[in-house]
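Note that one protein chain is taken out, while the other chains of the complex remain in position.
Just so it is clear, A, B and C label the chains in written order, and each chain counts residues from 1 on its own.
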């Protein structure tokens, strides 16, 4: 007799989940071959927030926006935070960038030259200053650092420099601030990457202390890597700080989360829920980090938020008791069947109800399309320089 | 009793091999994250040829340069060819570019809109005009065309459009001109690529006719793919037109050829030699296609040419008779041992001799460094816009 | 306005699809580390057919069973066919095995020694004799042939031997018989495999003639390979003969089809349907080829058949007109949305209806569990040697 979870509890959980969207997801992006510009793209951080506010308006679960420094550099971060607050938003993780200055050609915090390292660390410390001004709690660190050729630099010396740089930044953190260390399999470095996998990030975070946690970017793994295993392991170790959600078929494709392998996203959501990752005290930050190179940006972010919700909803529907029973009895097919039953459920009606109970339109994409916002920004955002990666 | 090949025959083969270098290898390149500019980089196709002439001057085996249109667009291609000839160079393959115009966001020769396809085909035909002017024999086609999301377009309709576009270009070729069709596993398209593997390229070339052949870019395969098998198979089918040499650890890293896996390069060279690929009538074009993102460009091209030579030299040293005997007897270790004996040989002294017999310095990199060219271009090439991908 | 397909048409298609199950799926299997035996496993081909009959009894769409020779060797194949017919089954593809005799250590149809090749070809011809006796239409050829070490054998010579061997077998085929050539990325050969990819299989089939077609085993590709592209391409070329369905996370895991990536299976089904692959005249054989190493075998086969049905049902529900419109208009998100709408539909109720209309229990797994068959075979099949791979 299946003991399906109570719909009210599922709905309550879905209403409280927060999905943070990235400011750069609203700007232009592309590949090394071409950045295709889109009409209506923001020219500054304020316009990015205006777009993010639309995503929150129609989904109800995206009230927080990640910043990227220097792409989102402004004169007055307090004013930016106010601007956000007026639109029902708060400013989320601050993402540091130590990969676009000429000095960083051979590394930033791991560079052989101490002067370059000092410059990079100074930038990270400046990001914490910005956090103080914006009220952001998370400093998200992704380093492009690595080497392209065997012999180019000393792998272990680079780890030493990394550890030293991180320690200095860690010391600067306020009581309620975190350092989130992201790992990435490869790109832009093509031989070694200084933080290439979760183990490396975990080992550094462990030494830094409790305010240092790992970021799992779903696109940053070797082919075939079981991401949900890593998620479960890090939750067990209390070291999962955040997700950077996106999806990929090949490398770090940065497609919309759930677009390439929705079953994988569900399995990740299942481990999150089973291991307490949705509980507020765990403080797991569910962020998007994507590139909408060819698709319309705001609807793509909305669709991505919905994909995370759908995976979460399905995972919430897993009959945990039946699953445990099948697992205990060693019935492989029955245990798998319990999971698949949840996955095969069409949760779109449930989420439509959730939205209506929150006072929202049941179909966020349709609501956005009907809102006229896209037409307005295409008409109004003329001239100036569109936001992008500035690569 | 090993029947090692005669050194004179090995040297003769090494003196006649031609390695074509790419004009864009002398310009700036990078990743989607950053293009790091280098001092002294050419500002126009003439300066690229001047750099390529240095590579040929010091290696003696790189007298041909590939062009990329529109990156190498000039007013008068006859004049460009003359400029090359004055420096001991000829103009090689013309590489078409149908991926950097806004119209090509959703494809070029496979685009759903016939107007975009016409534009793309017109560019390809214009490239053949340029070939007529430069005396180039090879039209090299790599298409970025593909889709990022399931459902985005009709896979088979795109093949139909591709076939139709290629047929039109094929008709335009002169008697001694070829169409070389390159395949690529992924990037910049992240769900489907319209020519993703050698099978697709081969099938199209087969239908087009004898003047259509496959290009094997050594960085364009799925993880684990046995490239030398493909090389051998295509040589057997008389459908191997050219190589785009480079190397990779992960995706299409475009590192210096031989840098990531010199043994793989040797195995490829072994199949080339065993299956007649070095014979002039096979007309296999040995091209480099690389990105020197962080290393000095001209010495990197020189080093790459040398890497191809070293792999070729080792492959020429394989004791073919002993290999066949071991293979026939089913002695796995002995057969492997014959190959490894050649690979483990240090061929640098042999190549130094080859160079000296050709009237060259035995160490091309040292000779380049001593030539003062690098200092000169850094000093002289000031102002203007450095060449790059224009992405 | 979405023009969703008529439910009656969808149901009709689902009722006529045939899924062929493999005799060896009912026997024991495992890895090189261990084969875990299961109680009740068949001891001979007759008992395998008895199990297969249960799968058909409860699903209604699995009336055909593939044989594997010599694992299914019997004295009288006519009698075996009769036994099948009495249970509502027919005998399907005959799978040849040229990998388990000591002679085949270094290859079978590509072996350097002509005597070994003759033995292998004789076995293939004997399989056609069996097809004549059983009424089977498909000779399915998968060759374990390849090499483990560079230099071990001559890649091109092996292709020549392969071509010659296949030609001899092709000549022997009857008018309504086919040769289906399977490719596999690797395993058990670890350096080269003689038919490693669809391109190689396609090239051989092209030369053999119209009765030679390619088999796509969904577990036999390099990481990241876009299988549905291959399916679409082969359907365009009229060279898709059959599927070997299974699923994998890593290599050739041979898990239940749809278990690892149900969205991929749906995308494959979408290409099948869009490109006519379900039409009888295309004669695509939808076969399972799996290993139920740790899960109960008969319910696993039933579950696999259902997974293929569910993917097919979802693909049939794609609003083809809306999809084309979105594709034509270049609306990436809308086009993807049309596909996802079909995928996100819960088709289990529809399939329950289909089964009830066919006079079946709506839940085949439950019906099998209630049938008492499992208890019966566990009790009755005592003694003797359980069927397995005989490795």
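Assume a residue touches a chain if its C-beta (ideal position, glycine included) is under 8 Å from a C-beta of that chain, and two chains touch if they have at least 3 such contacts.
None of the values given here were measured: they were computed from a predicted structure.
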| item | value |
| --- | --- |
| Among A:39, A:199 or A:372, residue touching the chain not depicted | A:199 |
| Residue of B:333, B:358 or B:379 in touch with the missing chain, whole complex considered | B:333 |
| Sole residue of C:248, C:348 or C:361 that reaches the chain not shown, by the stated touch rule | C:248 |
| Absent chain, residues of subunit B that touch it | 223-224, 226, 249-250, 259, 261-264, 294-296, 299-300, 303, 310, 332-333, 336-337, 343-346, 348, 365 |
| Contacts of subunit A with the absent chain, listed as residue ranges | 106, 112-113, 148-156, 159-160, 185-186, 191-193, 196-200, 202-203, 206, 221-226, 228-229, 232-233, 235-237, 263, 267, 270-271, 274-275, 323-324, 326-328, 330, 332-333, 335-340 |
| Footprint left on subunit C by the chain that the document does not show | 29-37, 99-100, 102, 104-106, 144, 148-150, 185-188, 190-191, 223, 248-251, 253, 255-256, 259-260, 293-295, 389, 391 |
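Here, only the chains that are shown with their structure count from here on.
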| item | value |
| --- | --- |
| Chain pair whose interface holds the most contacting C-beta pairs | B-C |
| Shared-contact residues (touching 2 or more other chains) in subunit A | 223, 249-250, 259, 294-295 |
